[in-house]
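Only one protein chain is missing from this complex, and each of the others stays in its spot.
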Amino acid sequence: MIPHFFKDIITRLEQGIYPHIIILAHMVLGTALVYTSPRSNLAFLVLITSFFTLYYFKTDRRFKLIVGAVLTLFIFPVVGVRNIFYLEVIFQISVFAALALGLNIVVGFAGLLDLGYVAFYAVGAYLWAFFGSQQFYVLPFAPGTQPSNLPFLLPGDAFYLFMFIAILIAAITGILLGTPVLRLRGDYLAIVTLGFGEVIRVLANNLDKPLNFTNGPQGITPIQRPTMPLAAVDGFNALFGGLVGHDVSPADMYNVMFYLLALGVIIVIVFVTRRLDDSKIGRAWTAIREDETAAIAMGVPLVRMKLAAFAVGASFAGVMGVLLAGSRTFISPESFSFMQSIGVLSMVILGGSGSIPGVILGAATVTILNLQVLQGLSLYLSQLRQSDAVIPIINFAWANLSNQLDPAKYQRLLFGLILILMMIFRPEGLIPSQRRKRELAHDEDDNGK
Amino acid sequence: MTKRFWIVFSLLIAVGMVFIGPAAAADQIIKIATQSPLSGDNSAVGVDIKRGAELALEQMSAPLAKMGFKVELAPFDDQANPDAGVANAKRIVSDPAILAVVGHYNSGVQIPSSEVYHTSGLANVSPANTNPKVTTRGYLEVNRIVGRDDVQGVVGADFAAGKKVKSVFVVHDKTAYGQGIAEFFKKRAEEKAMKVLGFEGTEEKANFDSLLSPILAGNPDLVYFGGMYGQAAVLFKQAREKGYMGMFLSDDGFDSTDAVKIGGQTLLDGAGTFYSTVSGPATIYPGTAKFITDFKAKYNASPQPFAAQGYDSMGISLKAIEAAAKAGGNKLPTREAVSKAIRALQDYAGITGKFTFNSIGDPTVAKYFVIQVTSPDPAKWNDNPVVETLDIAPPK
Partner (left out) sequence: MKRFLKSINIPELIRPLGQLVFFSLGTTIVLSAIVLVFALILDRTVVGQTLFERLNVSLFTYTLINLPQVAIDGLTIGFVYAAIALGYTMVYGVLEFINFAHSEIFAVGAFVGVEILIALDRFGILAGASLVMAYVYLILAIVGGMLAAGGLAVAVERVAYRPLRHASRLVPLISAIGVSFLLQDAIRLVESLTTGQFNRIFPTFGNFDRRVILGKMALGTTNITLGVSIKSIIVIVSAVLMLVALNYLVNATKVGKAIRAVAQDHPTASLMGIDVNRIISLTFLVGGMLGGAAGVLYALKFTRIDAFVGFFPGLKAFTAAVLGGIGNMTGALLGGIVLGMLETYAGSYMGVFTMGAAGTEYKDIFAFSILILVLIFRPQGLMGANVAQKA
């Protein structure tokens, strides 16, 4: 009975004016919370989750677009400038969402498990790191021994050009790496791509001799950023200065700029992905994923389609690599470990491979878990340890809790658990793709007969 | 199905939030953050940097407590990953209670993260970053208490020259730290007319057989390793077992009892094993012995390299905050005041040396020691004698 009662309420809430009210209420509540307590994780999560209310409830498109625009273009920048940690979280969510969307094309659409996906991210990052820094003039020097006053090769504004070049270069890398191995079966391909990922990282680590291309483990720094027009800073201050409460410096403004750039890239990526999914290529990928032999029989050009998936996925990562290099002004091989590839994979798996909103949800969840929840729990535990608090009932002093129990330390455990639990209990992900949903519904009908 | 999952998901988040909800921020709380890799391959050292800092906070926050401040530690895990480091840095600067950061083990993480500290005026004392670029950017906020790669490599090479070494084989661990030292060692060794028979980097942690064949063939007077004990000791042991009888030399990454647990008697055979370090032995800094006892008592493990530096970095931060608070009439000092107070410290007596910082945040004179391994017993690691002491100012 009670479930029915809830069901009724939920159905009621999904009709008429209610969705609009819920969405607005969630958004306003989140904004108000963040605004009043700018350092609270809880408040920030309420705000971030308003995106998913927005996605979940059915309203007309225009309303959704307007609310989405207000959230991303007005509320996030203002709130983010008040506490730049939020902006960093949103930026990283965007970066990982773009990576996850790229990997989603390879894993979710074409069904090719790529375990070395960060290789393409590295290609993009090192592309701008090389051309956007002094590295060209460091070529003949061993790492660390170069003179300090070298010129830059290109002006910082070439950054925008390189965002496009990176698409091309990463796609070419994808094709080059893909061509020899795409004939392999799924599980072999996974291991080979893992190998490729490692090869790229080891190359980044070792190409400091005979010519110093990557500066080895020391990494490349400083990397230039595009110039920040003062008008933008002044404009932002004039528009939002009152809300922010303090004058925004150009350094803070860079955070906003990179966030907006990442957002722009994501919008383009989502658009491209959706068009691809609905196109002939998308259907060919599905066919390959479901049954390769049948796909060949139906005349799907197997290798070409697989290469297309690899190239498209790679290009997304390439752009994000350039963005990362620009925003960090520092790139070293540590950012491109196998761990990162698995992190992105777990985002795709958690959200639902093949599903665009799912993958974004996965990226957001894992990033927030990693940056906010685990770190937050660790901080909280450490506070408890330093206090005199005692767990009631069992009468255990927090101060006696082992120092080893530090949730932030066990990130791999988290990724591992996500992968195993999702595979066993919900392989289609939190938000299954539409196509998967249809298939599953179909299966249930079959069982019903 | 989706709906149910969505509801469960929201509930989970809500529950999670209750746990990590904001602690009511009273004005009189001072927090000092640590950032080091608590997870992943570097966690052994990273965890002990945090523990060292934690211990220092416990032992040395009394003066601040008397002034009415509650001092807390805020440990962060940078995962040895620049992304995580920068995100944490932004989180740290957004917490007004945090007045200083003890941090970073990897220079690759420290450099981008300290850009964030710099823009927010937050003081950073680095316990372990030896890359010259850490301080050469000239930020007021960034200090370090360790020597620089370009010095330590030179110390090693000068020591080798003093030992009449004619030929040397240089190996490093392909990290920013190990390679940095090794490059400068090689440069200096060539200046001192030593024959550099080879210069190799390796991420290998176990099987050094293939690296050893050129070493054995060249039979150099000295094998230099830039990197950490975990690789160095294994390499030295395997080299000795294969009949190499020359001298081994490494850097302060070698300073760990685990080194002799791994290498055992092999480190003493032949021409012996030496390491250069910035952290002196107990006989020179009496505090070190007490630190090791206290550390063992609290954590039931011997301190890894850089734990003592973590302790000192925290000590310096506390001292500077105290000074800044006193100067401001026992009020909560600003971040800028703390940064300036760190630079103003004169001869802070830590357990790894006396510290005064120069205009870019390097210690004005760093003491370097070359220590010889003389006992295969891990318990006697701290009795290893100093064979050479050098006072070297950082290059300008």
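Labels for the chains are A and B, by order of writing; each one numbers its residues from 1.
Throughout what follows, a contact is a pair of C-beta atoms (placed from the backbone, for glycine too) under 8 Å apart; a residue touches a chain by one contact, two chains touch by 3 or more.
Not measured: the values here are computed from a predicted model.
Put simply, the hidden chain is in touch with A, B once you look at the whole complex. Of the listed positions B:I32, B:V93, B:I111 or B:V234, the one in contact with the omitted chain in the full complex is B:V234. The missing chain, though absent from the display, is touched by one residue of B:I49, B:I262 or B:V373; that residue is B:I262. The chain that is not drawn here is touched, among residues B:I29, B:A44 or B:L140, by B:A44.
Checked against the full complex, the one of B:E204, B:D294, B:E336 or B:E388 touching the unshown chain is B:E204.
Across A:L345, A:V366, A:L381 or A:I431, the single residue that touches the chain missing here is A:L345. Across the interface with the omitted chain, chain A contributes residues 111, 113, 115, 180-181, 183-188, 190-192, 194-196, 198-199, 202-203, 205-206, 209-210, 291-293, 342, 345-346, 349, 402, 404-405, 409-413, 415-420, 423-424, 427. Residues 39, 41, 43-44, 47, 174, 195, 197-207, 209-211, 213-214, 216-219, 230, 233-234, 237, 241-243, 258, 261-262, 264-266, 299-301, 304 of chain B touch the missing chain (whole complex, contact as defined above).
By our rule, only the chains that are shown with their structure count from here on.
The distance from the centre of chain A to the centre of chain B, each centre being the mean of the chain's C-alpha atoms, comes to 32 Å. Only residues 2-3, 5-6, 9-10, 13, 16-23, 25, 38-40, 43, 47, 51, 54, 72-77, 79-84, 86-88, 90-91, 93-95, 106-109, 111-112, 115-116, 119, 131-133, 136, 149-150, 174-176, 179-180, 183-184, 187, 201, 203, 299 of chain B touch chain A when the two sit together in their complex.
Those residues of chain A lying in contact with chain B across their complex are 10, 37-42, 45, 49, 52, 56, 83-89, 92, 142-145, 148, 202, 205-206, 216-219, 221, 249, 251-252, 324, 328-330, 332, 334-335, 337, 339-340, 370-380, 382-383, 386, 403, 406, 408-412, 426, 430-432.
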